[in-house]
Structure formats: C-alpha cells, structure tokens
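Remarks on the structure that follows.
Missing here is one protein chain; the remaining ones are kept as they sit in the complex.
Residue numbering begins at 1 within each chain, and the chains themselves are lettered A, B and C in the order written.
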C-alpha cells in the first residue's frame, strides 16, 4: 500500500509551479450543494453568507476536502458578487455586506489551507448584471470588487468559474489577470458550447488569449460530458497553437439526458437529484479518464462530497506516490470490507466487484431519464433580469402557468 | 409561515415527559454513513473512534442535526462495545480503549445538546459476542461496560438499538433498565421479524416486558418498510394489552428489493447505494405517515443527512407549532426557488411539483432492483464468529469463491 | 438432438389417460390477444365471432399452436356465452347468434386437431350474468347453452376457465360435469385468492369437490405468480386429502406490480403491454419450474404466441423424448444463430448467453412498474352490471372524472 501523506507538513509551491512540473493537482468539491444539505445554504439564491453566519461549518467542509486530498481550497465566494447578493429578495448585501462575506471566505480557506498542502484560490462567477445586459464596465466592476478582497487577503491564485457566456468569462479573466496572480477559468458548458453558440474550442482559445493559464469546465454536466467538453477545448487550443493547462470540475450527478444548459433544466434540479449521485467508483473512473486526456487539475463541483474527492486521490495515488489522510479510513476498492461482520459483505472486498456493479435505483416507479425543461431564454430575456425585490405572487403565477407540471 | 425556534433557549424536559404529553420527538440521523462520506469512519468495522480522533467532525455533525430539528442527540457509540472494537483486525480497543471512545462520545453530545433543546441518549447495539454464542453473562457485561460511562456522564436516557435478535435486545434492555433511566429499544428488523423468526409484534412485547418504555425499529429497511414493521409492533402490543411509545429510525435509502436481513444483503451495500438515497420529499411523506400511525419518536438512521431530519421537522411543523433553525435556509416545499435566477426553476417553487415528481436515475444501463445476497447464515455460523485478527487472504479467497460476482 | 415429432400421425388418447400416465400435456396460447393483433378481435368486448367471420385466421392460429407443440386445442369460445355476446353495444348474439359462434369454433378446432396429436377442449368462461347478480339457474343456463354445442360437436373434454369467483366456477363445473366428459377448471386468481377472498387452496378444494379432474389457474398474472398460486392450490388439496391434476396457463406478460385483480388493473392494459412481453427464455424457465412443482398440463393465456408454446415444448423435450414440428425452425437455446452472417451474433448461439441476458427496454423515459388501478368494485357493483346498450357518453364522462389520468 502507498503511504498516506499527512496533511500538515508540506512546503507550498504555486499552482503553475506544480502544473508546469507535470504534477496532478486535486481540486475540491461543491460547497453550495454540500452546505445546503447540512443546513447552511439556501437553494435558490445559493449565496455564501455562511462564511459570516456559520464559519465553523464552512471550515469543517474545507477541512474534510483537505483530508480527502484537495490541493486547492477555493474561497467560498460563489455568487458573492454584490449584484447577486441582493437579487430577488435575498438581502445579504444589505444585511452583511459583500465585502465581509468575501473576507470571511478568504480567512477560513487560509486557516484550513495552512493545516496541509493546499493553495487558496479566490473565485468569481457569473453575474446577474451580465444577464441583465449591463455594460462591460459595470460587469467588470463587480469582479474588481471581489478581487480587491482577494488581493488584500493574498490568495495564492484566482479562478473565474461557472460562466455560461464566454464573453463574460473573458471579462472576468481580464480583471483577474491584472492582479498578476495566475488565473484559471472554467465555464459551465457542454460539448454544444456556450449559450451564444461559441464552441468549447473557441471558448478555450478566447480565455487563454485573455490571460488564463488554466482552462476547462465546471458544474452543469456529469463527469463524462465534462471530459468530452474539455477534450474539445484541448483540440481547439491545439488547432490554435496555444498552450494552457486543463482543468475539470464536473457534477457528481449522472446527467445523460441534459440539454445545452445542463442540469438546471432537469426536472429533478435541485431537490430530486439524489438518484443521480455518483458513486465513489464512478469518480475513480472519471479521475483515470481525466488523467488520460491530459487534464492535471482534477476536481469536482456540485454533488462532490469529500469521499468523491478522496476517490480521485486514491485512483491517482500510483501516479502521485501517496494517499490522502482520509484514506486512513478507506481501503483501496473496498478492501476494508474484509473487516465486516457479515461474510457476504466481506466477499465484496475487491475491485472487480465494485468496478462492475450496476447499482439499482430501488425506485421501480421512476424512469431512468427525464426530458429537460427548455425555455430557450438567455442573456437579455425579461425573465432573467436581475430584480432586487422578491419574486411576486403574480410573477410566480405566470411561471406556473407557463410550465404545466 | 410558522416561527423558527432558535436552538439555544429551551428548558429541558425528559424524554418520557415529552412523549407522555403527546409531543413529537425528532431523532437524529445516522453517524457512521455520514462520517464515512466525510472521511472519518471506516466502512467495514463501522466503529466510532472518531470521537477521540476527530471530535470536531463529530461535534459538527451533531450540531447540524440539532439545527435541523433533532430533539435527541445519540452519543456516537454505535458498535462501541469492547468486543466489536477489536474485531477482524480493527484494533481500536487496543489503541484507544473502549472507555475513552464512549466517554468522548458523551462529552461531545452533551456539549452540542446544551446549545439547544435536545436530550442526550446513550446507545448500545448488538455485539459480536452474541453472534459468537457467548453466554448471557458475557454479552450483558459488554453492555454494562458502556452503561458505566453513560451513568458517569449522566446521559438523559438510554437506547438499545440495531438488534437482529430479540433475545440479545432483551438482555440489553435488562442491563440498561437497572440504571433507572428511561430505556428505548429498536431492532433492525422488517415485517418478517427477527433472525430467529420472532414476529415484530412478539419482539415488541418482549422488549416492553423487559422494561423498555419506547420500542420500534431502526436501520436495515426503507421508511415504508420500517413503518409497516412498527405498525405490526403496535398491533402486537395492543393484542397483549401493553403500552409503550413507538419509535422509528429507518434508512434514507429505498429498499423495496430487500430480503429479511435488510440492506446489508443488497449488492450495493455499502458503496453503491447512492441511487437509492431518499429525497427530502420522500422523508416528508415518511414523517407524515409515521405520525398518522401514532409514532411520536421519529428519526432516521444510515443515509439520513441533516436535511432529511429537517424534512421531518418541516412536515410536522404545523403539529409542533414551529420550524427548526435550519429552516432559515429552506423554504416550505421548495418555495425558496422563487429566488432562483432561471425562470423555469422558479416555476418549481411549489408543493405539487415536488410531491409528484418521479425522479429519474440518470442511469439507463442500471436496473431498478437487485437480487439480495442471501447466505442464510446467522448466530452461531462459523463465518459470523468474532475474530480478533484481520481476515486472512485464504478466508477472503473462500468467500470470493462462494460468491460469484 | 431429440427427434422432431411430426404433427400428423398420432393415435389420440384422452386427456386423463395422458395425465394419469404422468405425461406432460402442453396447452395452447391466448386467442383474443393474438387475434386482436392480427386484426380479427375487438379489444373491449373480446368476443370470438371471428370463428364465423374469418375462420381462416382462427384456423391458422390453431395450426401454429399445434406445430409449436400444443396437445390441446381449446375451442375459440372465450366469452361466447349469450349474455356476453350482447353486452354494452356488442351485438354479436343478434347479428350472428351464440350458437353459430360456438359451432364454428368447434369445427375449426377439430379440423386442425385432426392434423396432429391434439385434443379438442370446449371452453366456458365467466359471465356478465354472475356479476349482475343473476341467480344460479340463470348463470348455469348460459353454460348449458354452450355445452349443448360442445356435446353435439363431440369435443374431447371441457374446460371452465377465467373465473374470478369460485362460486361461479363451481356452478360451471357442475354443469359441465353432467356431460360425463372430463372437466378442467382454472381461475384467473393470484395468491390472494378470489374476489370474495377465498384462498387458492380453498378454491381448488371446492372445484375438485364439484367434479373437476384438473384444476389450476389461467390468465391475469405472470408465470411466476401463477405458479405460486397453483402451488397454493396443491397445498390446499393435499391438506384436504384430495387428488387432482394441476394446470397452469399464465400470461406471457411480466406483472410483478399487479394487485389482486391482475393485469386488468395495470394502466398498460390492454394497449401498452408490449414492454412486459415474456421472451422465449422466460417461458422456458416457467416450463421447467411448472414441471418441478408437479404441474403436468402446462400452457399459456393472453400474450402467448406460438413461439412461447414452442419454448415449453423445447424445455420439456428431454422429459417428453421429442421436439415439436416448429422446432425445425428453431435451435435449442439459440443455436441456429451459428448460421447468422454477423460473427458477434453467431457468438450468441449458446444457452448461457440467453439464460443470463437481462433484456433492456429501450425506454429510458418509462418506469419499470406501475401502480395498478384499484377501484375495489366487484360482483354486484352498479358499474359492473351487464348492459345491452353501448356505454353512453354520460357514463363515460363519469368514468373519466372518476379516474384522473
């Protein structure tokens, strides 16, 4: 068995230093989904005010990812731009302030990163302002505001993530790039490309030209689909003779039935996705395939719990030469089951068993796939406009009528 | 909307005081599964040494359940009997000691319980000694050893849970009863009864006669099956003219295909159960049905995450008159989705949508049900004997041959 | 390979002569479903006027079953009682006459039976009169009328089949028994028993006491469920120290989700049952299991096509010593696939392949099970009354309202 590397004793090297040396960098998992299930995040707005309200819960989740093998701790600043914090009746900006949410996120991530071999990445994501057709200056100002906190708190590098439109992603990269810190950029798109029809290859080219050193995708699709999208990005970069590191942070949900907009459109989003949750073995397969494609920044997004990150670290342990701390509590391909009381469970303590298992849903009255909602609206549509006030009863009624169950 | 009751300000009344008054008491969820996914528990032995090794992780999970609405925090002492702590190569007893694991569990539970309106319940569970045919005295001594800690730490009441054989459960109740504290007893059986063929009704009768004030089931089966089992217990008690409070703590996994031994036999146990995980809506239906059957101690077991416990608290909020603290981050039947950016997701902000959803698995190559393993071995079978040493290669090889994949 | 026995050259021995000698007797398949798909029977009334309107189609189906191995050709007289032929706007009695339909059925069956080693069985089935609470005399008169034709045409033996109430089945047996010919009786019930709650064992006892030499079940449930029901009948007879031959003629549809009333209640009945159709391999397993239970009259009902009957004959060929004529066109467990052009299909020419195949539905948006309708009405309910006139628009409207889709 490979040695377990304790989290506490590494000298820190920068993200590009690692990637340039050919190392595998393991990302973390999705905070909004994990903390929603733990009771600290509200599905709907999905904003990260828990950094101020319940820092112990955010800290604990960071720590679990660190133990599971994460080399990057992203600040919990998803959707923490000022305009998003005051959208549709979510009064976080007013009650707490954008500044405080972002600062607290940096402090917590740094505290835990110091417990092990992990870097802190400050992150920005898409804004309501862009969807509401605000101009470039205004959108950039939102990113600038978050960046100021990241610089003050001296994060190790920056990530622009979860962009549906490459135009906005490029704006974000441009802002972040001015800091002088390395910039990674991931879009939440599938093989069909961004919401304006720009292909993954073209998106990658534009992001690298804007200054990103690392490009890829995150969220919205399952591992298989995300890998295909990153593969297309790689092809696009090669065709354009551009170089960049590749990154992948997919959902831990199976989404073979998604349309262009990804899992948001699935009828099960966000409160009925349980049967789609990936097993640890699904994630081991993902990690191997990501590695084979040439991706070296391998992490996860919504649905990824600490044990999914550990699965990446365990699958790639032979390449890395060590196991993460949380593997003290997990055997390779189930081999700790040899300690189970029941003999037929001990008989499952082997790779070929778990590798070939086709797990049953236990739901014989449910289908295997769903037809995604597809309203075909994007940037500029009236219903996508930022709106500080809560959605009114009348607005809801109109939406219900538009969508028959 | 009903008021949210903050966790911190209640005067504590005892478990029987509450149940006798007709109140609903909400239990907590399963620790071993939740903490396995967080990286602190080893699947296979499933022992709770995390209480000593990583108290912050155990504390955080207790706190999440408290916020979600739990009125009972069970000490994380599952499988913490001395004989289990030194079974099949798991050297916890030797490295840490049974005493310390149990003490730390009590301390952590009490610390969090003091943050809100929750009682601490000390828990014992079935022992390898019983399966290995040790005599009554020896089995009772194992429970006695744990009880000593519970008394020293002055827990509020006691639970004997997860028993497959009513004979052993009765022994446990007898030991616990001597303490003078209220005793609850739950078995991990289904409608077919215990492993020796004793019916649920008969089990309930024997447990009450032994001194349990609260009886029911926990673990091994999905909510629907567990409710049916408790209903049969209720019938058995009525027929015997005995009175007791009823309790139910099922899995948060769908298990319509289980045999007599429950989810342990399913090929997906324990690392492929994801597609079976219950949604919050499944749990709301469970809570309502449990209430209608007359069960007043309503909680969960393996698979129950904090948001599942919150679902119980939200479903029964009209009866209780308040919502739990974690409902600050959750709308009734999805109504926070009215704050979502995408209009078609806002259109899902209503009960009829979620109530009727048949969630797809996203796994078209997988079936809906599995054939459980059924080796038909129980107490006394050679392969069930306690064995201090790790399972040998030769033993594993024999098991693999016995079970073709 | 076992020899193929040509259909044309056997000396005929009676049904009891065969069964008493321990021979396997193979029944035929369901006519109403097969001929509905061929365009000769109307789903809804399900009456057999095709015997007069299109004798060539009925003859051809008989011939196919004969070639497939059937030793019994049932006259196509299902639902050919006078009262059923004039129910709810189906004017067969008026246009053709009950007498002619039954006579033609006997003539066609006899003609084909003479082409091989098969007996002709005259059949009666449950009546609207019984459901409409007509008295015993009136119900018996309906059977008597059909029996007169059977006697005139000198069928080889008689079958009372498809009864939901044992009371009516007993009346039918009593009528048929007076003819002096051997009588078989099958009910369309499952393990829960008849619509009045009489258990399968009790039903069997009553039927044998009334004069049936052969008892069992037909229709309404899949092979597995029907076998379980016959097994319960066997137990009932043994307990009562009665002797009778056992018979089973199940659906060729998978119905694990049926309630007490069987496949009629499934939402897919009768025009969406395709995904439930049994493969030939399902039927081979059924035939083997039926044999092992001790059933010697083994046939099928709705959904059974000629190739399903051939599957029975092929599975039991070792016991019988020969194959049916149609096996000239079919290899044992797929071995004719060795003649296929594509090599990967030739690789499927073996038992272990087909025996273990879990056939996919090709329908990822559909579930595996349905909730059956359960209106809980039976004999005597207003809506079950015989009604000579067509269902009115108003009546339909009331039904639609009663049943939301």
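The definition used in the following text is that contacts are C-beta pairs under 8 Å (C-beta built on N, C-alpha and C of every residue); 3 or more make two chains touch, one makes a residue touch a chain.
These figures come from a predicted structure and were not determined experimentally.
A.B. asks: Which of these touches the unseen chain: C:28, C:103, C:194 or C:222?
C.D. replies: C:222
A.B. asks: Decide which residue listed in C:2, C:239 or C:396 touches the omitted chain of the complex.
C.D. replies: In the complete complex, the chain left out is touched by residue C:396.
A.B. asks: Of the residues C:76, C:163 or C:269, I need the one that contacts the missing chain.
C.D. replies: C:269
A.B. asks: I need the residue numbers on chain B that touch the omitted chain, in ascending order.
C.D. replies: 257, 364-371
A.B. asks: For the chain that got dropped from the picture, name the residues of chain A it touches.
C.D. replies: 358, 364, 367-369
A.B. asks: May I ask you to list the residues on chain C that touch the chain which is not drawn?
C.D. replies: 36-45, 56-57, 60, 63-64, 67-68, 87-90, 128, 131, 222, 253-257, 264-281, 305-307, 310, 325-326, 329-331, 334, 336-350, 352-354, 356-370, 373, 375, 377, 381, 383-384, 390-391, 395-396, 399-400, 402-403, 405
The rule is simple: only the chains that are shown with their structure count from here on.
A.B. asks: Please report how many Å separate the Cα centroid of chain A from that of chain C, as a whole number.
C.D. replies: Centre-to-centre distance between chain A and chain C: 58 Å.
A.B. asks: Counting only Cα atoms for the centres, state how far chain B is from chain C in Å.
C.D. replies: From the centre of chain B to the centre of chain C is 49 Å.
A.B. asks: I'd like the Å distance between the centres of chain A and chain B, where a centre is the mean of that chain's Cα atoms.
C.D. replies: For chain A versus chain B, the centre distance works out to 32 Å.
A.B. asks: So which stretches of chain B touch two or more other chains?
C.D. replies: In chain B, the residues touching two or more other chains are 358, 364, 367-369.
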